[in-house]
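Not every chain of the complex is shown here; the ones you see sit where they belong.
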Amino acid sequence: MNAAIRAVVRTAGFYEMSVMGVMRGFHGLIHDEFIELNPRSVADIIHRGGTILKSARSEEFTTPEGQAAAVANLRKADVDGLVVIGGDGSFRGGMRLQSAGINVIGVPATIDNDIPCTDYSIGFDTTVNTVIEAINKIRDTATSHERIYVVEVMGRHSGHIALYAGLAGGAETVLVPEVKADLDDLCRRIVGGYKLGKAHSIVVVAEGVGGNFKTGRSLDESSAFRIGNYVKEKTGFDTRVTVLGHIQRGGNPTAQDRIIASRMGAKAVEMLRDDRSGYMVGVVHNEICATPFEEAFRQGKSVDLEFHRLAHILASQ
Amino acid sequence: MNAAIRAVVRTAGFYEMSVMGVMRGFHGLIHDEFIELNPRSVADIIHRGGTILKSARSEEFTTPEGQAAAVANLRKADVDGLVVIGGDGSFRGGMRLQSAGINVIGVPATIDNDIPCTDYSIGFDTTVNTVIEAINKIRDTATSHERIYVVEVMGRHSGHIALYAGLAGGAETVLVPEVKADLDDLCRRIVGGYKLGKAHSIVVVAEGVGGNFKTGRSLDESSAFRIGNYVKEKTGFDTRVTVLGHIQRGGNPTAQDRIIASRMGAKAVEMLRDDRSGYMVGVVHNEICATPFEEAFRQGKSVDLEFHRLAHILASQ
Amino acid sequence: MNAAIRAVVRTAGFYEMSVMGVMRGFHGLIHDEFIELNPRSVADIIHRGGTILKSARSEEFTTPEGQAAAVANLRKADVDGLVVIGGDGSFRGGMRLQSAGINVIGVPATIDNDIPCTDYSIGFDTTVNTVIEAINKIRDTATSHERIYVVEVMGRHSGHIALYAGLAGGAETVLVPEVKADLDDLCRRIVGGYKLGKAHSIVVVAEGVGGNFKTGRSLDESSAFRIGNYVKEKTGFDTRVTVLGHIQRGGNPTAQDRIIASRMGAKAVEMLRDDRSGYMVGVVHNEICATPFEEAFRQGKSVDLEFHRLAHILASQ
């Protein structure tokens, strides 16, 4: 996200607009945690993971009082426009502020890549690369026969990370929340793979997959362990589990993430400058574009089933 | 490239076609260095840099005798179609074989990204990420005032690597072969940056830039050192040079490179299967497509000047 | 391990001794899977994780018949000496062959670093660096208050990885099998840390820690999830779990691992050349040394409690 913050601040500077940063998202809006940001403030941050403005959840902002306080603070600070960087929840918050008369532009940033009207959200490419580096390392020693590796990646409701990382990582099987998991078919595929001479089998599982067959309390069991136990019992093969967890949220951003962040951040400022608001920016077919919030919320974003099919073709032999 | 080889072999296997690999490119075609490739041969290669088929230059193939030998070997081996993975030179060779009656599909793979009719060539994203990791490390200690870092990247005739890496790396200046370098303007910008409070200045230079102001013999001097010396003399600032060289050709491929390689490799096989040849495949606006060789050669590929402008806006303050 | 194999082969070549490689360890000894290794065979392997000779478990070798077959194969192949690269189990196997008249030298290679008579085993430094890179990434976004990250690392019986990675990674708490875990004390420390203003708490757990409070079947539950659940319930803080698993076995080896592998591999050959056998080589206080197998088995290797104390001092404030 730092690349997007840098782009907003410096594009604004280029147009001689001044910028303030809001710490900790909507929490900071309500509690008046505004800081000055000038082109120097964003020096040497483009390569850092995380965000210099920090993030937080804000229960308060879901209340009318919270929203009113945020609007009041923005008015008091004489703010002409607000750039909201985040995911679905952030954009819903942004739309409420827009309704209350604040000019808002949204910039999509979520590793899950589940925001419609943009091919990529900031953070997604970095996360996918983190996952495939993990799979690389597993592959390095995956030479023993009859071993199964189950790798759990993020994605409670969407399988974008699992699908991209599974295809790029050469996983034998990818399980995503959008497609009902058939564990018996998985076991048959694994056994079939060994008969073809495969030395090992890598199964990438989105964390939300478990939802298809468990009524889970959060944390106390993971999809990967459940699936690993099932497969081990059915096939008798040695099964090892990796749960990547929050590793996937950090790391130095990739080139692609920085470039789309830079382009979208600059676009957000240019839109506010042109008196356009109530939009989220995005990148579609490699071009920067903008979509009204309402339209974005009407659409869903489904995983690319061509990728699912291709991953299957390339790994099933 | 290994991801593309894997995709070709496994897609072919899926359609029950058989595949041979040619070692060392056109050299291997002439000298009959064919090896059998089956789905198992390409296991555990998707994450490796380089290529299992190795590469070599072939002077011989530029002669009619060389080409005739290649055609004869392909006929003898009863080959129905040839997938050529490489850059401009490889495609010109492929077109000659096509003219001689061999069915050829080209898959663009060159870190320079200078092939027209595709947004990205295999290897480009990996190289750009390698360059920005290098810039990250320089940035880590770049806190002393009045220091200039000149980083030379690949690109004899095209500035794609320099431009993407410069934008993503937050470089203060990017010099590309396509735009005449004005070193005095560069010096003015650097001095101006320090007056704005910039702690340091990072200049990314494509290796071909030197061509604009020198009549160089290869190797014996680098663009970066020439520019570094000039800047040091003019500004008096401490100047340090990095020449990345062949580091840029290796490294584990990124997710994006593996995904486009997988998609393009699969597409190449499907085209041959559909009796279409004489094309290069590519990815344009995130969709896989195909362009006849002749058309591809008619077009040039220029650097995206929007990127140049954006890099300037974001770094010049 | 590839660096050690390279060192053995090339040192032998230097002394004009010839070398064969045994595929898949003791399994290959029994089944006569010998391959020729010359200095060229080990070119371009020093930077690869895993081992070109692959590895496998061998139940057969635990039987007298298996051992007799191995000895017979070594005699038939006219082998003067055997270098065994591995951990405790490999060395016990090696000692049996030594008793049967084969000259054996052991080279310690296990990521657990639990082999006595050597400060470091090959692979340990690489693994510790893999773990701290994971912790780095968690730290990048660990800015939300009141969150706990539990990271499970390898180590069923020993806490070396946890301790080094915890100290180097700046973990708030390190739980190792050698010290009985007091989860209530852990919860008190976490709550205390938040009162001191700590934004988050990172807990590194060796997989074997669970053994202290569960009677576990392998796989079906992990120490980290058990501990995470306990802590979440007691403290009410948001708790996230990462289980690194087999990621820790791969990756490009670090400089230190390659250097000790090179030194120990060379030493192993020099000892056989000097007609000394029945030893394991090692690195103690930065010097290469050798210890008779019997003596090595008599000693245990305990974790360095100075490190435990230092990790505590540095993180508990």
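A, B and C label the chains in the order they appear, each numbered from 1.
Note that in this section contacts are C-beta pairs under 8 Å (C-beta built on N, C-alpha and C of every residue); 3 or more make two chains touch, one makes a residue touch a chain.
No experiment lies behind these values; they were computed from the predicted model shown.
Each protein chain is a copy of one sequence, and the assembly as a whole in this entry counts 4 such copies (shown in place: 3).
Here is the rule we use: only the chains that are shown with their structure count from here on.
Common neighbours of chain A and chain C, by the contact definition above: there are none.
Inter-chain centre distance (chain A to chain C, centres taken as mean C-alpha positions): 34 Å. Between the CA-based centres of chain B and chain C the separation comes to 39 Å, rounded to the whole angstrom. Centroid to centroid, with C-alpha atoms defining each point, chain A and chain B lie 28 Å apart.
Shared contact sites, meaning residues of chain B that touch two or more other chains, are absent. Residues 3, 6-7, 10-11, 13-14, 39-40, 43-44, 46-47, 119, 125, 128-129, 132-133, 135-136, 139, 142, 164-165, 167-170, 196-199, 252, 254-256, 258-259, 262-263, 266, 285-287, 307, 310, 313-317 of chain A touch chain B in their complex. For chain A in complex with chain C, the touching residues are 48-51, 54-57, 130, 134, 136-145, 149, 219-222, 225, 228-229, 232, 239-251.
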